[in-house]
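Take this structure, written in structure tokens, and hold onto it; I'll ask about it next.
A protein chain is absent from this complex, but the other protein chains hold their places.
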Amino acid sequence: MDAVALTTITVLAVFVGFEVVSKVSSTLHTPLMSGANAIHGIILIGAIIVAGQASDAATLIVALIAVVLATANLVGGFVVTDRMLEMFRGRRPAASGTAVAGAATDQKKENGR
Amino acid sequence: MDAVALTTITVLAVFVGFEVVSKVSSTLHTPLMSGANAIHGIILIGAIIVAGQASDAATLIVALIAVVLATANLVGGFVVTDRMLEMFRGRRPAASGTAVAGAATDQKKENGR
Amino acid sequence: MTLLDPTWTALLYLVAAVCFILALKGLSSPRTARRGNLIGAAGALIAVVTVFLSTKLDNIPWILAAIAIGAAIAAPVARRVQMTQMPQLVALFNGVGGGAAALVALLELDLAEESWVRVAIVFTLLIGAVSFAGSLVTFAKLQELMTTRPVLFPGLPVLMGAAILASVGSAIAVVFTGELWIAVLLIVLGLLTGVLLVLPVGGADVPIVISLLNAFTGLAVAASGLVLGNVLLVVAGTLVGASGTILTRAMAQAMGRSVTGILFGAFRGGSTAGSTVASDRPVRSSSAEDVAVLLGYAQKVIIVPGYGLAVAQGQHTVAELQHALEARGIEVEFAIHPVAGRMPGHMNVLLAEANVPYESLKEMSEINPEFKTADVALVVGANDVVNPAAKSSPGSPIYGMPILEVADARQVVFLKRSMRPGFAGIENELLFEPQTTLLFGDAKDSLTKVLGAVKAL
Partner (left out) sequence: MTLLDPTWTALLYLVAAVCFILALKGLSSPRTARRGNLIGAAGALIAVVTVFLSTKLDNIPWILAAIAIGAAIAAPVARRVQMTQMPQLVALFNGVGGGAAALVALLELDLAEESWVRVAIVFTLLIGAVSFAGSLVTFAKLQELMTTRPVLFPGLPVLMGAAILASVGSAIAVVFTGELWIAVLLIVLGLLTGVLLVLPVGGADVPIVISLLNAFTGLAVAASGLVLGNVLLVVAGTLVGASGTILTRAMAQAMGRSVTGILFGAFRGGSTAGSTVASDRPVRSSSAEDVAVLLGYAQKVIIVPGYGLAVAQGQHTVAELQHALEARGIEVEFAIHPVAGRMPGHMNVLLAEANVPYESLKEMSEINPEFKTADVALVVGANDVVNPAAKSSPGSPIYGMPILEVADARQVVFLKRSMRPGFAGIENELLFEPQTTLLFGDAKDSLTKVLGAVKAL
């Protein structure tokens, strides 16, 4: 693939990256950071390629270290993100207590003004 | 540029297109439609290229018709969009009347509940 | 003998593509919209200059002349068109773009050897032709050169099916043979399909169709870009295709419709019952002075502008009325229905033109709970967007569209010229309710009279 194509792809990816996260709420900052972190573990692909083309022992060892590190990044990243997000799961639907709180919120608004 | 690169570029452009307009308010639907409409007038580039490579009169005539149409799309599209948007400009900063309206809004909320 | 080498060319095209992305981005927010549009225009300029500097072109004088002609036709029209006629102009521009894409594809056929290139070409031919013809019909409907009602005739589905089948058949034939005459036939079939596609669409749904055809044209341009190997066309066309799709869905949602429903005859059942005939049931009508008293002694007035205000060019008068009422300490707000008027956002544009402060313009979801506390809802040239039939009568052509809950206000005043129904052609029961008063006449005239009377209070 030629340099022009790669440049175009990079520029478009920049826009996608910007846009996709542009409106994330602060609640999700950490999981998003962690998820993005996992994604760059895909350098594993690069590590596998260099390890698979290594012809001497030294190169192979360095490449294998890279494979280990990249795998740790990739696997650990997705697992830890999943663990964080798991906790968002067990959300109860608006309980009765909330209704009370809602009503009281209105009341407070009146008081406040 | 090879087919793979073009495919990748297309896919990324789809995401950019989706994301970029995903949160537009209904106020701007018409100008946005009109602006997007102007952008596809860029087919003018294609029309110029085929016109510039036309060797016989028939081809040239068809190509020139395409150039006229594409230019109309491009120029007219941007001008008409600008005209629409011009009207959003002369917005007064929150006037005194608005402050009154704001206060009254709160009052109404109380009544309403 | 070109001035730019391929790398520079590619980079300049990339810059133009980025301009287009920034244009769409800018157009998504009121503050940056105008600048966004200018950036888009700058991108187009860069691209056009680039193509001249980077490609070996014959016939340059001819091409420049054609560009001059195109610009000379389009720019003045675009500059002079009235606000109410914007939608049809957008439709027209969209159509010519589609036409241009189809013609370009036709000429590329000569150069196409590989079959995937021919696939892209027939795609552009078909979509471009459909978009061209569909947009012209849309234009005719909106310009009222023909009826705005759904046009249905027996055999339409059969004819439509035949046109589509024939199109697909000739598209395949073009891919395999590359024959020019079959490509021309394909264009003709595409034109026919475009006409048949738009004819049965009710006028109310037309903007959604424009938006859809706009997205189609984008895709045709992208396909054309694939054929020419031009990244800019690919990116720009895809951008328009993708954003147009999203926009079409957003518009349809705002009108409570589904896109497939519109294309395949959502209006088929009910809307044929619609009419332009004025009702002769009794209503309460009153004078401008009566209305002025109602308004002048209210605490809170909500104005609901509609298509009639746009036609009557009454936006400045209604803004003055707002001032006059606010000067009396009355709270005045505008309730903006997303599809009031003839294009989405129509009312915002119109009222912004008249310098109504942005803060007074309330969206439907925001204002609907407020009608309960309003003393008067002043409906100026609107009808469908306040018609309770959308909520109550499942058979009605506008059933399902969210409406402004005007009926909740203590008093409702309609300014309209007659008892004729609105766009969707159905009667509005609200006109006959006890709390409703009508003031007949052109919206601008009526507003002027009411304004005068308010000032005299």
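Letters A, B and C mark the chains as written, and numbering starts fresh at 1 in each.
By definition in this document, contacts are C-beta pairs under 8 Å (C-beta built on N, C-alpha and C of every residue); 3 or more make two chains touch, one makes a residue touch a chain.
Since this is a predicted model, take the numbers as computed values, not measurements.
Undergrad: What are the shown chains in contact with the chain that isn't displayed?
TA: A, B
Undergrad: Could you list which residues of chain A touch the chain missing from the display?
TA: Residues in contact with the chain left out: 1, 3, 6, 9-10, 13-18, 20-55, 59-60, 62-92, 94-95, 97-98, 100-102, 104-105, 108, 111-112.
Undergrad: List the chain B residues touching the unshown chain?
TA: 3-5, 7-8, 11-12, 15, 19
Simple rule for what comes next: only the chains that are shown with their structure count from here on.
Undergrad: Provide the C-alpha centroid distance between chain A and chain B, rounded to the nearest whole angstrom.
TA: 32
Undergrad: Need the CA-centroid distance for the pair chain A / chain C, whole Å please.
TA: 39
Undergrad: Scan chain B for residues touching two or more other chains and write them down.
TA: Residues 1, 6, 9, 13, 15-16, 20, 23 of chain B each touch two or more of the other chains.
Undergrad: Two-or-more-chain contact residues of chain C, please, as numbers and ranges.
TA: Residue numbers touching two or more other chains: 21, 25, 231, 235.
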